[in-house]
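Left out: one protein chain. Kept in place: all the others.
Labels run A, B and C following the written order; every chain starts at residue 1.
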Amino acid sequence: MIGKGILKGMVETARNLTGSFHDPDRLTTVEYPEQKIPAKENARNFPFLIYDGDDWEAGLRCVSCQICEKECPPQCIYIEKDKEKKPDFLGKMQMQPKIFDIDVSVCMGCQICVEVCPFESIRMDNDFEYAGSDRFESLLLTKDQLAKSNKYYHSIHPTEAQETDEIRVQKREDHLAKEKAKAEKLAKAKEEAATKAALSKAEKAKEE
Amino acid sequence: MWFEELLITIKYYLVLQMPGSLQPVGSAFLSSLPIMTSFGGLFALATLLERKMLGRIQNRYGPNRVGPGGLLQPVADGIKMLTKEDIVPKNADHLIHFLAPLGLLVSAMLGLSVIPFGHRLIALDIETGILFFFAMGAASELAIFMAGWGSRNKYALLGALRAIAQMISYEIPLILSALSVLMVVGSLSLSDVAQAQSGGIHTWHIFTPWGFLGCILFLISTLAEINRSPFDIPEAESELIAGHMTEYSGFKYALFFMAEGVAMFAMCALTATLFLGGYHAPLPILSFIPGPVWLFGKLTSLVLLFIWIRGTMPRLRADQLMEFAWKFMLPMSVVNLIAAGVWVALDGGVAAWILSGLLNCVAYFGWSRILSQASRFNPRTYRYAEEAGVSK
Amino acid sequence: MIMDSLTPYLLLSAGLFCTGLMGVLLRRNIIIMLAGVELMLNAANINFVAFWRFHPSSEEVSGLAMVVFAIAIAAAEAAVGLALAISIYRHYRSTNPENMGDLKG
Partner (left out) sequence: MSLFFTITALITMASAIAAMTLRNLVHCVLCLTVTFAGIALVFLQLGAEFIGFSQILVYIGAVSILMLFALLMTRGGTELTLKRWDPVHWITGTLIGIAGFGVMSFAIFNSSLRQSKIPEAKADSLHALGNSLLSQYVLPLEVMALLLTVALIGAALIALPEKKVFRRNASFSKNQESGNK
């Protein structure tokens, strides 16, 4: 019979129309600037720099090794080393960047910088609201804009941040063990040297 | 009654204040002014309502940024339209390009002048009101052709030709289904048609077998006549840009848009007058509410129905459209005319009810069964896809 | 509004008829020639309506009936004539009647 399908369709749209007033499933729009859908955990957009603690300058993990700068395919990272050094989380004195710029209008979000970073310092952000009135200045992110705390990292990518933290704990343990081993070795060497010295002294004395 | 009398008294008072030579012009002006202003305002509100309702049907809010709840959206649209640059193509036929939107709007507005808005509340009470209405509809076809040809654009011309072919094809069932009402009422005057349905809801023409089928056929033809979805192939955005309106911008485009809206209101008002009792209340007790309120209520509900249909149905292909017009609409409207003839011959009553109802039902079910034999009207089957197990 | 005398209507009708005749004689396109014929038919219709209006009896509507028939015939004529024009154009690739001389001896 002609017209049955039309009636069925009309009923469906009528249910949509009335349902949009009480059924959230039938009104799926999220009004963006006021409401936002929480980002998925794997969402990523542009890189940022992690710092530990509260002071971003002191806690910045980056040691300005410039590997990311060299690896970046579109070459959107620019780093200049500082002359002064600062201690890292292991207590070693490390270099630090004087200038660390990322041009997000060039960045393509490939995540290669994250993969090559040996210091777990650069990670991907999921913030996408970079719109500004200026084409060049507002899209060139400087060190202070890039630096974000580890807590923030935990809030956007919890699993990945957990893994990173574990790596760092491991590193610290390794480092401590190494230090210990080194210290032991040193002590041993010293002992040996001392015994050797004592032995040679004794031999010398014997010869005489 | 009191409201209509009040309006008429005010008009005569104002006309009598004028100098004698100006009185005919003043009278015409005072009759047309309320129609033009009220339908202009109604058009603005209807665009907002349409967008809101379409949004709700598509699981989203409509426009809700400008003003409280988006109420000022029409104003913003109007400002945008008026401040846009008016571009005329270099090779266009300038005079024809200029005249087309005016012709369309004027013919749409003139159609409203024969609609009775209340008892004696009609701008142009002539013997042949409905013929005048259809004549104005025919004049709008020419305006569409002028728009398409004057723009020197192949998309505009194609859209205009499609629109005209469609309007001419659907004019036949439109007039034939209106003719059934005129046959029963026995007059071409719309105020007589409205007066024939004054006795309450049971006298409305839609509650008769011929009136019911006639109303449905009339509404479908109306949709095609005013180029609304699902018959909007003349302005199919994805195929023809905007049809005959392609080369228009700014105020002229707004005029086209407005002409379409006004034509929709005029057609809805005509449907309400022919089939839904015009300005009469459904129950005699309710007749203290003025007639214009009832007419505008019926008109608005028809507009809502059109928006609902627009939100539901996809656009027809051009050949499907023509096939539907000539193979379904035309035979059904002729049968409906015969049913109305049976009604007139038996002068109403139970026998007329049964006979004309039977005639219409047999025609509808039989004809749709015959048409269903032709595969084009059946639901589409995806033979190869189903064999391969892709679908279902 | 309405004139007292029949003469202006008859003159207008005669003028339109002669314009249509000129169109048929002068133009070299069958479609415009058809338009000329339509114009001549319309000119005759003005006469019919004018004679109806100036007839003393109010029951006499033969003039109007004639016009109704004339309009119907003109519409049929236009439909068939234009279909013929399109068919001829398909055949000869031209709308100029001078090119249609197949039956010339």
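Here is the rule we use: contacts are C-beta pairs under 8 Å (C-beta built on N, C-alpha and C of every residue); 3 or more make two chains touch, one makes a residue touch a chain.
Computed from a predicted structure; not experimentally measured.
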{"item": "Chains still shown that are in contact with the chain withheld from the display", "value": "B, C"}
{"item": "Residue in contact with the excluded chain [from B:Val15, B:Ile122 or B:Ile164]", "value": "B:Ile164"}
{"item": "Missing-partner contacts on chain B, residue numbers", "value": "96, 126-128, 131-132, 134-139, 141-142, 145-146, 149, 157, 161, 164, 168, 171, 188"}
{"item": "Residue ranges of chain C at the interface with the undisplayed chain", "value": "1-12, 14-23, 25-29, 31-32, 34-36, 38-39, 42, 45-46, 49-50, 52-56, 58-59, 61-62, 64-65, 67-69, 71-80, 82-87, 89-93, 95-96, 98"}
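Keep in mind that, in the parts below, only the chains that are shown with their structure count from here on.
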{"item": "Category of the chain touch graph - line, ring, star, complete, other", "value": "other"}
{"item": "Distance between chain centroids, defined by C-alpha means - chain B, chain C (Å)", "value": "33"}
{"item": "Chain A partner contacts - residues on chain B that touch it in the complex", "value": "53, 56-61, 308-309, 311-313, 328, 365, 368-369, 371-372, 377, 379"}
{"item": "In the complex with chain B, residue positions of chain A that touch it", "value": "1-3, 5-6, 9-10, 12-14, 16-17, 20-21, 26-29, 31"}
